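Next up is a structure, given as structure tokens.
Left out: one protein chain. Kept in place: all the others.
Each chain gets a letter, A and B, in the order it is written, and its residues are counted from 1.
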Amino acid sequence: MNTIKRCLQNKKFVFSLIILLPMIFIALFGSSIAPHDPLEMHTTNTLAAASVQFPMGTDEYGRCIFSRLLYGIRPSLTVSLVGTLGAFLIGSFCGLVAGYIGGKAGNAIMRTVETILCFPAILLAMMVVCLFGAGVRNLTIVVVILYIPHFARIANSSTIKVKKMEYVENDISVGQTTPKILIGTIFRNIFSPLIIQISLTISSAILLESGLSFLGLGVQPPEPSWGQMIGDAKAYLSVNMMYMLWPALFLCLTILAVNLMGDALRDIFDPKLQDSF
Amino acid sequence: MKNFILRRIGTAIVMLFAVMTIVFILVHMMPGDPVLQMLGTDTNPDPVAVESLRSQLGLDKPILQQYGSWIFGALQGNMGQSYSEKISVMASIGTRLPRTLELAFVAMILACIIGLPLGVLSAQKRGKISDLIMTTGASLGTSIPVYVLGYLFIIVFSLDIFHFGFAMPSSGYTDISKNAGAHFLRLILPALTLALGIAASIMRMTRSSVLEALSSESVRALRAKGLKEHIVISRHVVRNAFIPVITEIGLQMGNLIGGTVLCENVFNWPGLSTLLVKSINARDYPLIEGCVLVMSAIFILTNALVDILYGLLDPRVR
Partner (left out) sequence: MSEDLLKVCHVNKTFPIKGGMFSKSNGVVHAVDDVSFTIHKGETFGLVGESGCGKSTLSRTILQLIPADSGEVIFEGKDLRKLSKNDLRKERRYMRMIFQKPFDSLNPRQTVRDIIGTPIRIHEKCSAEEREKQILQLMERVGLPSAYIDRYPHEFSGGQRQRIGIARALAMRPKLIVCDEPVSALDVSIQAQILSLLKALQREDKLTYLFISHNLSVVNHMSDRIAVMYLGSIMETAEATELYHNPLHPYTQALLSAIPDPSVPDKPNRIILQGDIPSPVNVPQGCRFCTRCWKATERCSKERPPFYHLKDGHAVACFLYEKEGDVQ
């Protein structure tokens, strides 16, 4: 359609897609490409440099870094994508309903949702991890909880603006049922800022998950995750720098691509901001 | 105006209570019995010792009473004894907090010093190569996780791979009273690491709001009047563009706290965040509660201050 054409014409969008598509490919098919089992320890060959057998060398347990790298993207992508989707659905719904109802009830809903914002993200994440334990499932739940208010806020303020539009008044005057008005009319018109927030959230979620894994509070060993690998590698910086640098490079590239995609979406969906990079 | 400030402070106080309640609930839902943990890993602890320790800690009282006494205590600055460190929570936090604050404060100042002028500059040079370089740099800055940047600095400056001839200290801490020089030397890398990511965000926001102000009607009118360009920029553009930038700085406060958690870990800066991580690993409930409470309180307070500042600058917000 029209939107897809506009997306493909945007340079940033295409560029970020060039980076993201291989990443998604790795996430889906990494297990077929990886030369070794990421958990298999070759104890005779620890902290080896790159070789034909181990394209990126081995870690302190003798595991193939390359294979771990390929598997390591999965937790990050799972947590960020599924978590963002959950936050988007729940948050947008809350904001939409709160904005439409308005008045004291709407205010009350928004205030409740916004209590989550009292906490700096990583603190809340750490506490939840402490309480329920780490792992991909819990991290996903944390992401959902943390980012609900962001979507709710945007949905709420956009709904309040759109609610006043005459085409919504017309829908009411014609006798349209409220759910159809909410989802059919209003939601379709508040979608743009929400899309932009989706990309921002995915990027923040990747940063959060990798940061937690780095601290040892995220994805638990032996399951690999890029942040975790960086955390493990820090003790061996002087021995084998590439152990840290490979996952760092891939992590930065992925986040850069997602951010770039977010910028591209902002260009496409909000022409007023076209001048900011 | 006064109404607005009072309202904002009121909101902050409500949020603080919400945080205290949530922290209390979460911590008391944690699995594992702190009493057993404190007594050691005995699988068959002496029941008398368990009971006496439990009542000593006040853990046998009804939950609401524990909540009440904790709130009262916290407000007076008494958050109990740390299980693992054998000193009061306040004392523990007290030593560490200034270090984290120092790191965060210096990082924020550096971020503004770097980000604001670069933002204005790149807006002025919009479209040229220098602008492209700066904006790409900003993009990178927001994409590199704090700890990766930290280790990059360490690799370059501490491991001396480029053979600069000197190696920056990459960790440790020297008290300022003992050796100010060494203290600041150890502060530079962590502060810079923390600052760069935030500087990148500030730069982007400054650039876009300056661009918007430059093309606004009021500036066009001023130019038509014949005002010199540099006066137009320094007096009018900056003032109008400043407001969204303040919002952005306020939003970055949250990133700052998250950043210190990671940054202190990378550089072994013995601040509040490292204490928090340690206490989580040790299941030291009072210490966890204390750290999270103090950090959240600072977060809420700075947000309130930024909002009030925003309200002072932009009358529409009130």
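Definition applied: a contact is a pair of C-beta atoms (placed from the backbone, for glycine too) under 8 Å apart; a residue touches a chain by one contact, two chains touch by 3 or more.
Given the structure is predicted, the values throughout are model-derived calculations rather than measurements.
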- Message: From the list A:21, A:89, A:108 or A:165, pick the residue that touches the absent chain.
- Response: A:165
- Query: Out of A:4, A:52 or A:174, which touches the unshown chain?
  - Reply: A:174
- Item | Contact with the hidden chain (one of A:185, A:203, A:240 or A:259) | A:185
- Note that chain A touches the absent chain at residues 165-167, 169-176, 185, 188-189
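Definition applied: only the chains that are shown with their structure count from here on.
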- Touching residues on chain B, where the partner in the complex is chain A: 15-16, 18-19, 22-23, 26-27, 29-31, 126, 135, 138-140, 142-148, 151-152, 154-155, 159, 161, 204, 207-208, 211-212, 215, 254, 257-258, 261-262, 265-266, 276-277, 280, 283, 288, 292, 295-296, 299-300
- Residues of chain A defined as touching chain B within the complex: 115, 118-123, 126-131, 203, 207, 210-211, 214-215, 217, 227, 230-231, 234, 237-238, 241, 244, 248, 251-252, 255-256, 259-260, 263, 273, 275-277
